[in-house]
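The complex appears here without one of its protein chains, the remainder shown in place.
Then we have subunit A:
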Amino acid sequence: MTAPLLEIEDLAVRFDTEDGPVEAVDGLGLRLAPGEILGLVGESGSGKSVTAYAVLGLVRPPGRVLRGSIRFEGRDLLALPEAELRRVRGAGIGMVWQSPRTALNPVLTVGHQIARLLRHHRGLPPRAARERAVEMLRLVGIPEPERRARQYAHQLSGGMCQRVMIAMALATQPRLLLADEPTTGLDVLVAARIMELLKDLGRRTGAAILLITHDLGTVAESCDRVAVMHAGQLVETAPVRTLFRDPVHPYTRALVAAIPRVDREVALEPIPGAVPSLLHAPPGCRYAARCALATGRCRQERPALLPIAPDHQVACFAAEPVA
């Protein structure tokens, strides 16, 4: 197996709220190989975005990283001084933000916003940076890139803003792309084209992609592997085919069962309850309160993430072979 590009171990992020500390991410571990597309799936509030912020070193008070390590190309990002980290951000790791329109600066032209990254990270002279920015816009499929480069975010459609974000994230040729709900708020066709674009560009530039989404359909079409998060914890990780064909964790099974399908006429199963409040997280499995299989042990003890097959790990007592 090749050395992982990104390796997160035992990551914990805590937010000190007025009502008490909340562990938004608790003991998360992830591995991402070069060029791999990993889907990070979970409901809202499961800690997906916070994980991405932690990778970029953007967890700000009241949040803080409690423990763990985030190794990118062998270096622990959590131990890097801020100035070094800034060189990794943007240059080594690109980010596609959740709401492209508000993530673009309203008073700078989109071309300028791409060009300044090239100037800062790649040291390109202004003219070359401008030309390269237009080229990037062409690459992400924006028609009339010369004209669009001179426009502002409010003059572009939502889909086009997302293309600009992707162009911006990829302009400096990062090895890793974090995509946080890149298709939220876009209509289905545009969303599909954006995903297609991401996959294609990822393949062409060799960048690995961490795709954060709540949409399993997107994951099924785009990802190599999937990691499922629930209430700040990883509950299952597997290759995408395995996960859809043979989900093991009750939460994963519930998620997969909640995907509408046209070929089978089955009533959709909603998952009971909501992501539990992490304010007074119970000592045991955080899914126990919503789980049909929960036993007394589940409420007392936290199941560890254990392999049940090569490259397939689950954190559930029910999945463990009976000793």
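Everything that follows uses one rule, which is that a residue touches a chain if its C-beta (ideal position, glycine included) is under 8 Å from a C-beta of that chain, and two chains touch if they have at least 3 such contacts; residues count from 1.
Quick note on the criterion: contacts and distances are computed from a predicted model.
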Given "ABC transporter permease", "4Fe-4S dicluster domain-containing protein", "Anti-sigma factor antagonist" or "Acetolactate synthase", the protein name in the UniProt record of the chain not shown would be "ABC transporter permease"
Which of these touches the unseen chain: A:P4, A:G90, A:G141 or A:P303? A:G90
Among A:R14, A:K48, A:R116 or A:R148, exactly one should touch the missing chain; which is it? A:R116
Hey, which of A:I8, A:V50, A:L104 or A:L156 is the one touching the hidden chain? A:L104
In the complete complex, the non-displayed chain touches which residues of subunit A? 56, 58, 85-91, 94-95, 97-99, 102-108, 116-117, 120-121, 152, 154, 168
